[in-house]
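Take a look at chain A:
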Amino acid sequence: MTALLELDGLSKSFGGVRAVKGLSFAVEDGEILGLIGPNGAGKSTLFNLINGVFMPDSGRLRFRGLDITGTPPHRVAKHGLARTHQIVQPLEAMTVIENCMVGACFGRENLPRAQALDTAREAAVFVGLEDRLETTAAHLTIAGKKRLELARALAAQPILLLLDEVLAGLNPTEIAHMIGVIRRLRERGITILMIEHLMQAIMSLSDRIVVLNSGQKLAEGAPAAIANDPAVIEAYLGDPALARELQQGSGDERRAP
Partner candidate 1 sequence: MNRLCLMAAAAVIAAPAASFAADNTLTIGMTQSRTGALNVDSLAQQRGFDMWRDEVNAAGGIKVGDKRYKVQFALYDDQSQGSRVQQLYTRLIVQDKAQFLFSPYSSGLTATAAVISEQYGKLMIITGGAEPKTYELGNKYLFQIITPADHYLTGAVEALATKDPHAKVALVYSDDPFSKAVVQATRDQAKEAGFADVLDEAYPPSTTDFGPLVNKVISSGADALLGGGHYADGATLARQLYDQKANLKWVTLLVAPGDAKFATLGQAALGISVGSQWEEKATFKPQIGPTGAEFAKAFKAKFNEEADYHSASGYAGGLILQHAIEQAGSLDTDKVAAALNAMDITTFFGQCKFATDAKHHGLQVAHQMVLAQWQMKNGKLEREVIWPKAAATADILYPIR
Partner candidate 2 sequence: MRGGAPGGSAKHAAIVRRPFFWIIALVIAAFAVAPLLGNDVELRESLLLAAVYITLASNLNIMLGYAGYVNFGSIVFFGLGGYLCIYLMGSPGWPLVAAILVAGAGVSLLALLFGLGILRLRGAYFALGTIGVNEAVQAFVSNFDPWGGSSGIYLSTELFQALGGPMQALWSIYFLLVAVMGLSLYLSYAIKSSKFGLGLLAIGQNEDAAAVLGVPTALYKALAYSASAFLPAIAGGLYFFKSAFIQPTDAFDLTFSTEAIVIIMLGGQGTIIGPVLGGYFYEELRGWLLTSETFSHFQLVVAGVLLLLIVLFLPGGLMGWLHGRWPKLRRVLE
């Protein structure tokens, strides 16, 4: 496996608050890398740095060997990097299919509009929105909007997909469906970097896990090793429920919903 995305000493501050400090790790081709850490650890900031919404203060970003540090988001997208948002950002007045067409038209393939329609439909069907194609995004349920986020990112035909808490706010049935979708994505060869608070899910899905705390990397390794890392447990002690979940999640993979 070769490194698909490399982070090298990435830092970012906001008005004196250092959100990310000298962070380095790599995402390997074809894996699912889980990103966990307590609230405020800098996970979402990291996503915004990777896809160019924020400009890092220092450090480098390399994607498939190409330096993409400071590249604006729309160009990052062309390189084959797509993402979902923690707080859903649907294009409200547009239909599901139109939302996906934006992804298809302006993503990695940069498709002409006429060809984007089929790609878009396929992406929407893939996440299970086949009977909502002509619904305006504003009228979807929260679960529907989460799926739409994913479908839109998929329509871009990305090489690397950044998933920011796609399971948050879903009920158990919906979570099970979404996990199925993510598994099938990996089967298609799409590399995934995901942030998730639902420990059981992320422990079971991920090949490797990176733990962030106060903007720094606390640990990195296989799920089982992470769950038993004293430093990680220490960091999560502020949130005992999460800490408990962390241990349970790695203990029995089948218990994942």
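As a convention for this text, a contact is a pair of C-beta atoms (placed from the backbone, for glycine too) under 8 Å apart; a residue touches a chain by one contact, two chains touch by 3 or more; residues count from 1.
A quick word on the picks: all candidates are chains of the complex that A comes from, given by their letters.
In this text the structure is predicted, and so the values were computed from the model without any measurement.
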item	value
In-complex contact partner of chain A, selected from candidates 1 or 2	2
Touching residues on chain A, where the partner in the complex is candidate 2	51, 53, 72-75, 77-78, 82-83, 85, 89-94, 98, 101-107, 109-119, 122-123, 126, 152, 154-157, 188
